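With one protein chain withheld, the remaining protein chains of the complex are depicted in position.
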Amino acid sequence: MIKYSSAYTDLAVEAHQMISEERGKELPGVSVETEEHSYDFVTRVKVTTEEGAKLIGKSIGNYITIDAPKLRNHDRIIDKEIGKTVARELTSMNHLHEDATILVVGLGNWNATPDALGPRVVDQVLVTRHLHNYAPELKGGTRPLCTIAPGVLGITGIETGEIIKGIVDKIKPNLVIAVDALAASSIERIGTTIQMADSGISPGSGVGNKRMGINEKSIGVPVIAIGVPTVVHAATIAFNTLNAIIESSSETHREEIKKDADKIYEKAIPKDDGSLFVTPKDIDVLIKDISRIIAGSINTAYQPDVDLKDMMTYLN
Amino acid sequence: MIKYSSAYTDLAVEAHQMISEERGKELPGVSVETEEHSYDFVTRVKVTTEEGAKLIGKSIGNYITIDAPKLRNHDRIIDKEIGKTVARELTSMNHLHEDATILVVGLGNWNATPDALGPRVVDQVLVTRHLHNYAPELKGGTRPLCTIAPGVLGITGIETGEIIKGIVDKIKPNLVIAVDALAASSIERIGTTIQMADSGISPGSGVGNKRMGINEKSIGVPVIAIGVPTVVHAATIAFNTLNAIIESSSETHREEIKKDADKIYEKAIPKDDGSLFVTPKDIDVLIKDISRIIAGSINTAYQPDVDLKDMMTYLN
Amino acid sequence: MIKYSSAYTDLAVEAHQMISEERGKELPGVSVETEEHSYDFVTRVKVTTEEGAKLIGKSIGNYITIDAPKLRNHDRIIDKEIGKTVARELTSMNHLHEDATILVVGLGNWNATPDALGPRVVDQVLVTRHLHNYAPELKGGTRPLCTIAPGVLGITGIETGEIIKGIVDKIKPNLVIAVDALAASSIERIGTTIQMADSGISPGSGVGNKRMGINEKSIGVPVIAIGVPTVVHAATIAFNTLNAIIESSSETHREEIKKDADKIYEKAIPKDDGSLFVTPKDIDVLIKDISRIIAGSINTAYQPDVDLKDMMTYLN
Partner (left out) sequence: MIKYSSAYTDLAVEAHQMISEERGKELPGVSVETEEHSYDFVTRVKVTTEEGAKLIGKSIGNYITIDAPKLRNHDRIIDKEIGKTVARELTSMNHLHEDATILVVGLGNWNATPDALGPRVVDQVLVTRHLHNYAPELKGGTRPLCTIAPGVLGITGIETGEIIKGIVDKIKPNLVIAVDALAASSIERIGTTIQMADSGISPGSGVGNKRMGINEKSIGVPVIAIGVPTVVHAATIAFNTLNAIIESSSETHREEIKKDADKIYEKAIPKDDGSLFVTPKDIDVLIKDISRIIAGSINTAYQPDVDLKDMMTYLN
């Protein structure tokens, strides 16, 4: 049984909000800044100390979140604007020299639509590393970029982290971009929030629950994780319902409900071990659209010497 | 907003149970029989009158449900035994002459794993109708069987029912088998229950919410619907949580909670219009295994003159 | 055994060239015009009499061929220009009223890459018919357009023509666009030639060898066929080799070789029944690029009230 002391989230911005509301005060070792644009809203969460990391359950690092409810509109013009914000934020996270090699890793299970974001993104980024090695006359002004979709443990029998570490050791990229489908605690964030983090991927996060972390410490090169919530844990719905009832109840009743919480959860989601997810019916359209935006943003961010307009239209 | 007077289900057996428990008595126009086997449990719900149909919200007809929790074990030997039960029940539902033409329709969206059951089944049934027409020397002892996966409205822009009716009018099959992914009200039924119904598919049912019914009346030939729950509506989790709290509350609190129900749902699943589903993380494995069983059962049931052992191993 | 009196081609422009060279004079009932653009070369073959049709083995009708060797460059800018030519030619072929319903049919086998052009195109055209029927507030200035990828006989057991006729009878479109992968006689035309024909699809043509024609006569509404060669019959290579040797041989040797032709073919391609195809190794990239261009052209041609730039970028 998983515990329901709080709704699970892979997003630093949600974790920070939940914990700071719970405690009713600012959290030491965590800072938050926001910035609004026409189509999106950027939040920068900095986790600067181990204390802050422990408090919100996210590693030390920078978490940039782009909230863009209009991603739901499936409007190409708006999608491009949001893609430009993503590209700009990505660019700001690292200072790469112009020949830096980049490895884009598409995490997740290509056979399960809600977990297929990463593999779909790597299908669409501009792959150029082989041109640098075998056909330099075609490389143009590109950086060498390569990709891998390592699959999931149940498909390969190999930890995703082992595959990536093995490849990184061989090809020695200067930066790894790891794209993954995430779980949020808020349903409205499904398909409308994009998180970028220089702390990489933590063990146990993402739809597929990685066992090994994928971060600078574990694989030896800087890692930027790009994630988009595609699911909410089913338990979060039960948690939200219970909380909504508690809020509207008298003090006595509250205590009764809290006391019975475990029994209530067991009736609402029998035997749930955290593997039940809420996802929208049109998840296929969502994955198709968001993967195009992320891939276009990666192209724009890491291939600056190629005409921006072309790169953004490359996948639009 | 969808209403939460009861948890939604496509299964007659669940609808019957919920309504009869609610009313605390037997339902007129609905009869239920059960039968236990080694690996499965068969329930036969007969809806015989319009009154009964209205009561449980399912059309007049026969609904055979096979409950097989061991489908979760992914054990080939057990899967085969359950497949044999499915085949036997299918055979009992119609008396087809030996040259009867069968059209197997795989409903649902092949791009969204939880809705892809139907298309995956038609990928695996033994297609023979073309042999009868163009290569009779190869037809063996088979019946002419053909298939179509018509896609969903969002993919084609055409109502699934229109496509099927058009094809049925041209090729005039004696029986249509319509395979679809369903929504149950109980999480434990995901991937462990198989329903067969001679009333066809009702409008608004299934993961993809068909707008047009697919049944003898609408398309002119008998229709057997085979469905397996692959999802539960997210609203059902909220409903279950609320109910569990109500059950453990005093009379006064109950009334308060019921009064606030709409507000509570809105907090638990904001703006839900019935398009949020709960589905397990390993939905890809579930769809792969169940589609093989359903396809094997269809082969066994409708190609009786081909050696049973071969047909069941055909897809095992 | 197929016969090798000439290399097989689905292209009217090749058939015309071969036959007129063979006969050394203009062909009655067939006229040809050409037009050159920056990136492509348009040839208009008109077959106006039954005599002409018999001579070149293509039905009476208009065949517009766009030759664009630069399609091989995979350059987005050039691809767009060629796409515009395709769109302009499509528009010129019919006069559709502004509410005309269009059905785009993607012929071919999605499981075999060289035959998957049609299904990939329908995956990418803008589907709007359901908006007109169910959500008119979202239809914008679009025409109602719907799609179907009917599969192939070996997959469904149903003739493609039967499926299309059935759907056409139900939804009564004003125009059918049928997209298909073709066989050319010239290897250089693979992936570089686009043919549009108002005579529809002939029986026996295309990679998948349709048994039933799909044309105005057989289905009751005008049909425009869009085809791109993705293969050359293997027999054509043997035919070309034999011809090249004959050309460079003395009169005596020529006669000997011609006499032995059947034996030579049997050694070169033993037991070939026309089901062996030559296709390039990078057929996946070719299908991906060309399907995007065809889909973009269909969007541009049939949705004239939607901003052209958006439609062309829709899939670019």
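In this document, chain identifiers A, B and C correspond to the written order of the chains, with residue numbering beginning at 1 in each.
Heads up, the rule we're going with is that contacts are C-beta pairs under 8 Å (C-beta built on N, C-alpha and C of every residue); 3 or more make two chains touch, one makes a residue touch a chain.
Owing to the predicted nature of the structure, the values given are computational and were not obtained by experimental measurement.
Q: Who touches the missing chain here, A:74, A:130 or A:258?
A: A:130
Q: Quick one: which of A:155, A:221, A:246 or A:285 touches the chain that's been left out?
A: Residue touching the absent chain, from the options given: A:155.
Q: Using the touch definition up top, pick the residue from C:83, C:119, C:208 or C:229 that touches the left-out chain.
A: In the complete complex, the chain left out is touched by residue C:208.
Q: What chain C residues would touch the chain not displayed?
A: Here the touching residues of chain C are 109, 111-115, 154, 187-188, 207-209, 234, 237-238, 240-245, 247-250, 253, 256-257, 260, 263-265, 267-272, 275-285, 288.
Q: Residue-wise, where is chain A in contact with the chain that is not depicted?
A: That gives, for chain A, the contact residues 127-131, 133-134, 144-151, 153-159, 162-163, 165-171, 211.
By definition in this document, only the chains that are shown with their structure count from here on.
Q: As a test of understanding: of all chains, whose mean C-alpha position lies farthest from that of chain B?
A: C
Q: What whole-number Å value describes the gap between the mean CA coordinates of chain A and chain C?
A: Whole-Å distance between the two chain centres: 43.
Q: Where the CA atoms of chain B average out and where those of chain C average out, how many Å apart are those spots?
A: 40
Q: Residues of chain C that contact two or more other chains, please.
A: none
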